[in-house]
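The complex appears here minus one protein chain, its other protein chains still in place.
Lettered A, B and C in written order, each chain numbered from 1.
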């Protein structure tokens, strides 16, 4: 894709942005989700309600927040409270979408951002849960944004930082997690993946432009379920790219 | 006392006021405690920190609050929050004194403001705990302000709304109530009473002006312990009365 | 984790946190104009038998225009979370209350509530479950957090706990007894505020009582407000929004909506009116006459304000330093 007119980050931002529905609440984390949310507000989802972990609700994302707590995360917002009000709002079922990342993901959407190797004698100490576990526990639908290779897409994560479907159907409810919540999509430079409604295992829904189903499977460390009709995502439109480059991230902080 | 130059309410206000120490925190309820606190601020305790149940902390009681939630309860206050912040502050051990009332009190300072007779078939349905139980549970020292007769001072209250020393020494701690907290004084038109340090039973400390120890005991429905030296309270001073009448309650709302 | 004691009181409003989440999921995230009058808000969002709550302290920010409309529409067999003075007394006077999660109902310096006495002692109020003020607020907070209970050291060792629906357990960390208060999820919450926009983003001046907790514990939330302000004004000071729009179902513009109660910085309590109620409520006949005059014989809040009179309302404003603006 090096010859294409957009870079992989731009592709992921546009793909994530298209998943954001107008008039829904979305828990936005640092990085790509912020750009995707800002792009969505400036395109198909002007009424997307952005919710930032440390207290901003309903900000107008005219300027790109550089972090989840800084002034742009509650710029002309509808409310500015604190972390507990926000996470309790999620725990009460008011937050529709949440965005997540991690170093490893497994077929059930469990995420690891804590440690590679043994927790008490780690090979690599990762940053930790942060708000990830809260988002993955309480938001109705979570969307993971991941680089895509078989070191990251693994049969079993070294450490379950953030709950996906855990061991499979019914496991979240059994653990006491909210009924009907869980992983919804995974966005990567190669594909958009979902979860089988019954089996709760990862399923390939769409490939990114110029990417084959085989490439996706080759870069995944476990067997993917395949949707009946696997679509191919259209590339970022010139409109999306120009808004992203000339407006959303005009200072080229991320892209 | 009808011939005296002050009425029983004024006497109780002045007596309660004298119990308020400068530079302490006091949880103030409606009625006499408000007047006592205002009087104390204008006399011996200018730095008394008044705390009102619904959020006012450190108000300057220049005007008499008519209720625990109205603007005078946080007039030029140091903080204005809500009921839970205030009661949690008490639960954390930051509130030194709390004022209570009730229809019945027993030798251990347990108070009833819920019901006369059986709870489920009451003879008289009383207003209920309100904040009383919270004050009696969490403040370090509680001071009860009571009318004084043997219908109110009873061997056993019909209903323990607010905990005193419950069944006696160690009972509060055993129930899980905070170590070292509990009833401290009872102020009535006839006397000031305390509690025996070991037995935790009510003890007569001082009689009001022109009141005999016998009168106090006659009007008490149980045997009072007697302090070694029972003092006689001086009457309200002219200064106290003029501040009370011409300033604190200049609109004669209460007195 | 040992259970040491179970309160004998019934849980008047059983709850399921996942059902609450499902309900909250169904509330619109869009900015929808929710302005309507008292009559529409009460008829659309309150049903006979509902569990309702009013947020106030004493007579401060009392949502009286909404409560008057509930009485006018005769919504009955209500279960109510009880901490109040005038507005709960009026509901009791009208015989609309079937059960109480009780903390305080009385007339403060004017003494006992005669309506409470008549309704409870006669058994028309079938159940009184006892709590402390903070316990009720913590029960709202538990619901607002989306958790089944909150721990407290209030109520321990007393009959208040014995006649509540709380439980005492052994703290699994320290081993001491601790009371657990069950979440209280309201069918309908009623809150009167200083300012709100048409979508329900609401601001309150001064102390906030338990408005934030109760708003978040309500399945349906009716806001009455002294004035409606543009959303631009909300966005200028987002930290002032105590109640965000997505919690709100109805926004009722109700100037002097708290009368005879007060709104801090706007108008004072109408003391003679409160005294008139204290007198009238002593006997059933005079109680009925009061209800007729101030509620049943009137069609809406505007007629109520006309009855009280422009002049009197201005006096109540003038009592506030700065004249109530």
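Simple rule for what comes next: contacts are C-beta pairs under 8 Å (C-beta built on N, C-alpha and C of every residue); 3 or more make two chains touch, one makes a residue touch a chain.
The model shown is predicted, which means the values in this text are computed figures rather than measured ones.
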Contact list for the unshown chain, restricted to visible chains: A, B, C
Contact partner of the left-out chain, one of A:31, A:58, A:194 or A:236: A:31
Contact partner of the left-out chain, one of A:53, A:106 or A:240: A:53
Residue of A:46, A:82 or A:209 touching the missing chain in the full complex: A:82
Residue of A:10, A:106 or A:134 touching the missing chain in the full complex: A:134
Interface with the undisplayed chain - residues on subunit B: 23-25, 47, 49, 56-58, 60, 74, 76-81, 84, 88-89, 91-94, 96, 138, 140, 178-180
Absent-chain interface as seen on subunit A, which is shown: 30-31, 52-56, 66-71, 73-74, 80-84, 87, 91, 110, 114, 119, 121-134, 137-138, 159-163, 166, 171-172, 174-178, 253-254
In subunit C, positions touching the absent partner: 1-3, 11, 15-17, 145-153, 167, 169, 171-174, 176, 178, 180, 182-183, 205-208, 238-239
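The rule is short, and it goes like this: only the chains that are shown with their structure count from here on.
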Pairwise touch network: line, ring, star, complete, or other: line
Chain whose average C-alpha position is farthest from subunit C's own: A
Separation of subunit B from subunit C, taking each centre as the mean of its C-alpha atoms, in whole Å: 28
Rounded Å distance between subunit A and subunit B, as computed from the means of their C-alpha atoms: 57
Residues within subunit B bordering two or more other chains: none
Two or more partner chains touched - positions in subunit C: none
